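Chains shown are a subset, placed as in the full complex.
Each chain gets a letter, A and B, in the order it is written, and its residues are counted from 1.
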Amino acid sequence: MIKKWIENEAGNLVDDIVKINDSELLEHKLSGFGMKNKVIEIIKEINACFFPSIYESHAIDEEYIEIYVKKRINSIAVKLNGIIREVFVNMCHDDKNNMNVCDHCKNKADAITIKFMNSLGKIRRILSTDIVAAYNGDPAAKSLEEILLSYPCIEAITIQRVAHELFELNVPFIPRIMTEYAHSQTGIDIHPGAKIGKYFFIDHATGVVIGETCVIGNNVKLYQGVTLGAKSFELDIDGNPIKGIKRHPNIEDNVVIYAGATILGGDTTIGEGSIIGGNVWLTKSVPKFSMVYNNTPDFDIKRMKERNS
Amino acid sequence: MIKKWIENEAGNLVDDIVKINDSELLEHKLSGFGMKNKVIEIIKEINACFFPSIYESHAIDEEYIEIYVKKRINSIAVKLNGIIREVFVNMCHDDKNNMNVCDHCKNKADAITIKFMNSLGKIRRILSTDIVAAYNGDPAAKSLEEILLSYPCIEAITIQRVAHELFELNVPFIPRIMTEYAHSQTGIDIHPGAKIGKYFFIDHATGVVIGETCVIGNNVKLYQGVTLGAKSFELDIDGNPIKGIKRHPNIEDNVVIYAGATILGGDTTIGEGSIIGGNVWLTKSVPKFSMVYNNTPDFDIKRMKERNS
C-alpha cells in the first residue's frame, strides 16, 4: 500500500511543500546549507580550545597542550570564515545570480573573522572570572575542575560571550544559533546582544531569560528562573513591532537576584549591591544597596485529617 | 579484581535484573526495539522535508528543492510505516505468538500511515502561520530565516502538530515520544493531545507546560514558564486516576499570556482577546477581553548599608 502511495500520491505532497517553501522564501535567499550543525560544531571546537584539559579526549600532558590549542584555533578560523562567507554571499542577492563569491563579501567576511579570532584571548580571560564566581557562589562546588566539567552556567556564558562578539561585529544568524544551542543544552536563554560584565554566575540555570538589550555589571549572581525581560513593545504604523529599541533592564555591579524573580523594562535599573528576593516582580528602578523582597509570605495553613496512601 | 567479579558475581546481577524486567512487563509485550531513536530520526526527516533550505546540508538551488523534498517524503513514509507496523504487531498478543505479521495489523498500519502522510501539506501550511506569528511577536526577530534557524518554539510546535495528527489517528507511544523529544530540546512540554490553532507563538520557551486536553484558539501568544494544566484529578474506586477526562483549560482566539502565569482546570475558559499578566494564578474562567494582573506589587524595599564585595 505504501509503495502505491509513493508512486501515485506522494508527488502531490512534494509539489505542495515546494510551493509553500517558494512562496515563503520569495524575498529571502536560501541560507541554510546545514548552517545550524556547522555552527554547533564550531562552538564545540571553541570550548575545546578554551579548556583543552577538559574537552580533549586524552589526559594530555602539559607539554602537548600547545599543540592541541593550535590545531583547534586554526580549525575554528577556517571553518568560521567559511560560514561567514557563505552567509554574506547568500545575503548578497546580485552575487547569488552568478554564483561567484563577490570580492566585497569575501573581504568583509575575512576581516570579521580575524577581528573575532583576535578577541578570543580576551573572552577566555573573562571566562576565568566566571569560573571563580561559580566556585565562590555555590557551597556545593568542590573544585574548579568540577565547575568546568558539570556547571551548565559555564557552558551558557562561554557560548554567549563568543556569540556577543559576533553580534557586535554585525554577523547575522550565527550568534543567535549559538545562544539557542546553549539554551537547548542548559535551559539558559541569553540573547547574544546582552552585555555582561565579569564574574557572572547563574546557579541551577534552568528557566533564566536575559533579553537582547540588557546591560549587566560585574559580579552579578542569578538563580534559576530569573527573567530580565521587556515590558511590552511598541508597534510601528503597520502594526509591526519596532525592532532595536532598549527594552531590557540594567543590572549594576554586585547584584544578587534570587530564583524566579522577574525584572522588566528598558528604563529599569537595579542599583549597585542590591539584593532582589525570590519571585519578586519588578518593573521600576531601585536605588543602590536596596533589598527587595516579597512581604509577609501570604499563604494559609490548614490541618487535614490524617490520610493513608 | 573486576575480571574476577565478572566471572563470579555478575551472573547474580544479570539474573536479578532479568527477573525484575520479567515481573514488570508481564502484561506488556516488548515494544521497545530502539523505537525512541527511530522516532527521533523520523522527526528530523520531517523537519528537513518541511524546511529543506534550512535543514539540508547544502545551499541548494531552487531547482533542486523538489528532489530533496521527494527523497525525504518517501523515506518518512517507509520508516514511519515500519514503526507503526511494529507497534501494532507487538501489541497484538495473538500474533506475537507465531511471530508473523497479521494482515489486520499490517493493513491498519498502512491505512494510518497514508492518512498521516496526506496531512503533511496541511500541517506545513499551518506552520507558515506560526513563523509569521513569531516574527510579529518578537521585536528581537530580524528575519523569517532567523526564526527558522534559531527559535525553539518553531521546533516544538512543528513536532507537536505532527504528533497531534498521529494522536488523533490513535497511534500509541509514538506521538508522546515525539513531544518529549521536543520537550528535551526546547523545554516546552506540549502533550500531543492538545488542540492548537493557527499563528501560535511561545517566546523564550523554557518551562511551558500545555496539558493533554487543552484547546487553544488562533493567534495565541505565550511566554516562558506558562502552565495550562489540571487542577487535581478524580480517582476511580480502586484509587487509580481516571484517564481521559477533560482536565485542561480552553484559551480562545487572540489571547496573550505573560511569563509564569498558571491557568488550571478543564472548565476554565480564557475569553477571546484577553491578556493574562505575568505570574497570575487562575483557576476559573474570565470573560472576553479581560485584562488580568496581579494587583499592587507586594514587596518591600529596605536600604542596606553599603557593602563591598
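Rule of thumb we're sticking to: a residue touches a chain if its C-beta (ideal position, glycine included) is under 8 Å from a C-beta of that chain, and two chains touch if they have at least 3 such contacts.
Source: prediction; values computed, not measured.
Enquirer: Fill in the total copies of the single sequence across the complete complex, 2 being in place.
Expert: 3
Note that only the chains that are shown with their structure count from here on.
Enquirer: Compute the rotation angle for the C-alpha superposition of chain A onto chain B, expressed as a multiple of 5 degrees.
Expert: 120
Enquirer: Roughly how far is chain A from chain B, going centre to centre by Cα mean, in whole Å?
Expert: 24
Enquirer: Across the complex, what residues on chain B touch chain A?
Expert: Spelled out, the residues of chain B in touch with chain A are 49-60, 62, 65-66, 69-70, 73-74, 77-78, 81, 107, 110-111, 113-114, 117-118, 120-121, 124-125, 128, 131, 136-146, 148-152, 185-187, 204-207, 224-225, 259-260, 278-279, 294, 297-307, 309.
Enquirer: Given the complex with chain B, which residues does chain A contribute to the contact?
Expert: 1-2, 5-6, 9-18, 20-22, 24-25, 28, 30-37, 86, 90, 172-173, 176-177, 179-180, 183-184, 187, 189, 191, 193, 206-207, 209, 211-212, 219, 225, 227, 229-230, 233, 240-245, 247, 254, 260, 262, 273-275, 277, 279-283, 286-295, 298
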